[in-house]
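Below is one structure. I have some questions about it.
Only one protein chain is missing; all other protein chains are in place.
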């Protein structure tokens, strides 16, 4: 697949999001509830945050995608995530899982393993140390930030994990890597300054949900498009400001306003 | 009442908020706690967020208004809302209820009905589908956004609800409608882009609380002034930016800095 065809795919997916405003049901952490909602709104989707076990099944029935995120975790939220995840599975609603801080504490690592045992995840998105912590217990993450560079061997691991877990593995890094176990998409868009704005990664997981809502047949390609568009908005925002406060504002503006021409010219997604 | 007299009323209410900084006690959802606090601070009020049943009664005793909001609901919060609501009723503190997502899930619809059975609400503020869902079970909302246009027949329904519930019904929409069952205020200020910033509606409910704190004798007029001022700040902010990130920043600036002249010239509130 050439870069051009992915650009076209991204333009069409974005257009679909903006026209249909799919409801994205988030069970996410307190830190990013506001920023993820604003990111989804700027993108054109319709966010809802709802975590109570008494309503998640009903809420997910309206949803185009379900986004689970284990930051600021409490045990009763895990239960709600599983109820929502099972309901999503029944209805064919894509489920995105963001394993924030997996590997840093046992609670988080165990939570991800429990959720993945009970529900079929469509896309697992995190940084390298979070994702790799779910394969073996040998790699510790320092809090919620990645301590590993994305290298070729990591791509191999990601492919093996995708095959084992039967889901898309999406790793954020200097170059992002998305794989369904067969195809590998590499994304060159994005800026280091995004790591200086809290919730950048969590917001990307939400955006992956919105793109997956527009294409249930190819979650890997939809995820690659989401990564490309999100990173491109970062590339355009940094031309407005290279400081994190005003960069974050410009980034939201850009999610709302990036044109098809800018996608065609500057999207850096390549498939192999 | 002419537009001019409502403008004068709005100017006086705003001046009172800025001089007395009434404490607005919010029991609200996680998504908007930060944005609602910033909105109230920019307006000149003094926000406090407190939801623990062990302290809400004490906290509401200092308050000029109590704002209840059922987004990201959990059952134990409903209990705290009722304790706070009853305490507010005893002391004559106005109670604003924002039924976020009512009609979308049974938990939320039931919660509003329970709260309204236990406490006397002063103002019920939401979008059309949320408000209407509380009258009959036939209208479903898609998540938290309105799926209904505000039409003349809706005004009739709102009036009937206000009479039945003995409270002000305030419906946000392309043209807002506020009624106490007798008078109807229509507000033409406001921008569609406000729906692309999360918490715009919830923030308005908080601002209604601040205006009601300045006039316990006429909650409908205070609510109309709040809607007018809030929408006017949106009208002025969009002249700074038509993209949601920088628009949201300009909107906060505008809540802080809108002048009496701008209110006199551009407030669009008419009573009938």
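Quick notes on this structure:
Residue numbering begins at 1 within each chain, and the chains themselves are lettered A and B in the order written.
Keep this in mind: a residue touches a chain if its C-beta (ideal position, glycine included) is under 8 Å from a C-beta of that chain, and two chains touch if they have at least 3 such contacts.
Just so it is clear, the structure is predicted and the values come from calculations on it, not from any experiment.
Contact with the chain not shown here comes from a single listed residue; of A:27, A:104, A:187 or A:269, that residue is A:104.
Per the touch definition above, the residue from B:23, B:73, B:177 or B:238 contacting the chain not shown is B:23. In the full complex, chain A contacts the hidden chain through residues 29-32, 34-35, 71-75, 101, 104-108, 142-145, 195-199, 241, 243-246, 248-249.
In the full complex, chain B touches the hidden chain at residues 23, 30, 33-34, 37-38, 41-42, 46-52, 54-55, 58-59, 62, 248-253, 256-257.
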